[in-house]
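Here the complex is missing a single protein chain, while all its other protein chains stay put.
So, chain A:
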C-alpha cells in the first residue's frame, strides 16, 4: 500500500515537472526539500565541486558538534550560522530563492555520490544530513511547514473524532501538552494521526504514543518525528541504491577524483583554504628570532612538535621542512627571514652545505625557483591523510601515553591540566582528531576568554594549523591591549 502510494506521488511530480520545467519557483516550491528527485540540469565541473565543498563544510561542523556533545540549541545556532554562511537557504520566497534552492539540491546530490561508497560514510552522511534537515525544519515558519507536509504523501491516516473519543482516556493519559497551555484544552484541539508503530520507534521507546494493534496514535505536535524518521529511511535506501549503481557511472575521469577528495573531507572536517590574505597577519612582520616565542604560545600541536624536534636535532627531514616551512610562510615569515631562520636552526653545518642543499628548497617553496608556484600550507585534512613517512597529526599518530605526556609538557604552561586529558583522549579515541585539537585550543586560550564549545570563534573547529595559530595570535594581541588599557 505504502509503495504504490509513493509511486503515484512520484508520477504526479514528474508530470508537473514537465509542465513547469522553466519555472524554477514551482520546481522548488518550498525551501525544505526531501530530495526525492535528482537534479536534472547542466552544471560545470567547477560548480559541481564548489557546491559540494560548501555543503560539506556545514555537515562537517554538524559532525563535530555531535562529537562534542553540544546541546540541541547550541547545535542549532551553530549549524544555522554555518549554513547561512556557506549554503544560505532562506525560507521565504524572494528573487534569489531559486538559485539558493538549486544549490542546496545540487550539493546534496553530489555528496550522495561521494558518500555512498562505504557503510561508515553512508551512516555518517545520513546522520549529518538529517540533522541539517531538522535544523532547517525547525527554522521554518509553521505555515510553510504545513505547506511542505501537504505537498508530500506521508501515508498517515487521520484519526476520526469517533476514534479519538473511543480511546479518549488512553490518548489523554499519554498526552503531553505544550508548556503554556492547559492540558485538557490542548488535547481537545489536538489532531491525531495513526501510522504503523515501526515508523516512530523513538516515540514508542519513550512511551510517548498510544499503541493499539501495531498502530501508533501520534499527536500533531510529534508528527515531525515521523518526518525525520522518513527522511533518514529514504536517504539510507537511496544511498544504498546509489552505491550499487556507481560502478556503472559513465565517468570521464573528471568526477571521480573530485568525489574521492570529498569523501575524505569527513576525516578532518572540510579543510579551509587558509591562504594568507596578504597583509592580514603579516602586518606585524614576523622575524626569525620571534619564532621560538610564537611556537610556545600560539602553535598547534603538530607545528609545536616540529619546532621542538628542530631545536633538539638541529635538523628536520625533507617533508618536515616542507610542511613547517610553508606553515611559517603563511604565518608571515618573509623569504629573507625564512632563510635566516633555517640557517640558524641548522647550526651544525657549514654555510656551503646549507646554500647547496637547503637554500634552493626554501626559495622554491616561496615560489622563487623552479615552476614558481605559490604553494599553500598544508591543511589538517592533508596532514591527517598524509602517508606514514610524513609528519602527521600528533593526535592521530601518537600512542595514547605519548600523546598525554606531550600534551602536558607542551601546554601545561598555557593552562592545560591533567584533569582535561580524559576528555581530550576520548575524542581522540573516537577518531575526532580535529575536535581534540579544538578542545586544546579552547583550554589553552581560556585566559583570553574562550569558552568551551566556542572553538576558534563562532563554534568553528580547527581545520588548518595556520587558522589555529592566527586566531591564537589575534587573541593574544587583543588580550595584551586589554591588559595595557587597565
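Here, contacts are C-beta pairs under 8 Å (C-beta built on N, C-alpha and C of every residue); 3 or more make two chains touch, one makes a residue touch a chain; residues count from 1.
In this section, contacts and distances are computed from a predicted model.
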item: Protein name (UniProt record) of the chain left out of view, among "DNA primase", "U6 snRNA-associated Sm-like protein LSm4", "G-patch domain-containing protein" or "BOS complex subunit TMEM147"; value: "DNA primase"
item: Residue of A:174, A:421 or A:446 in touch with the missing chain, whole complex considered; value: A:174
item: Touch with the omitted chain, as defined above, among A:28, A:210, A:231 or A:411; value: A:210
item: Absent-chain contact - pick from A:83, A:133 or A:197; value: A:197
item: Residues of chain A (touch criterion as defined above) contacting the omitted chain; value: 119, 169-171, 173-176, 183, 197-198, 201-202, 204-208, 210-215
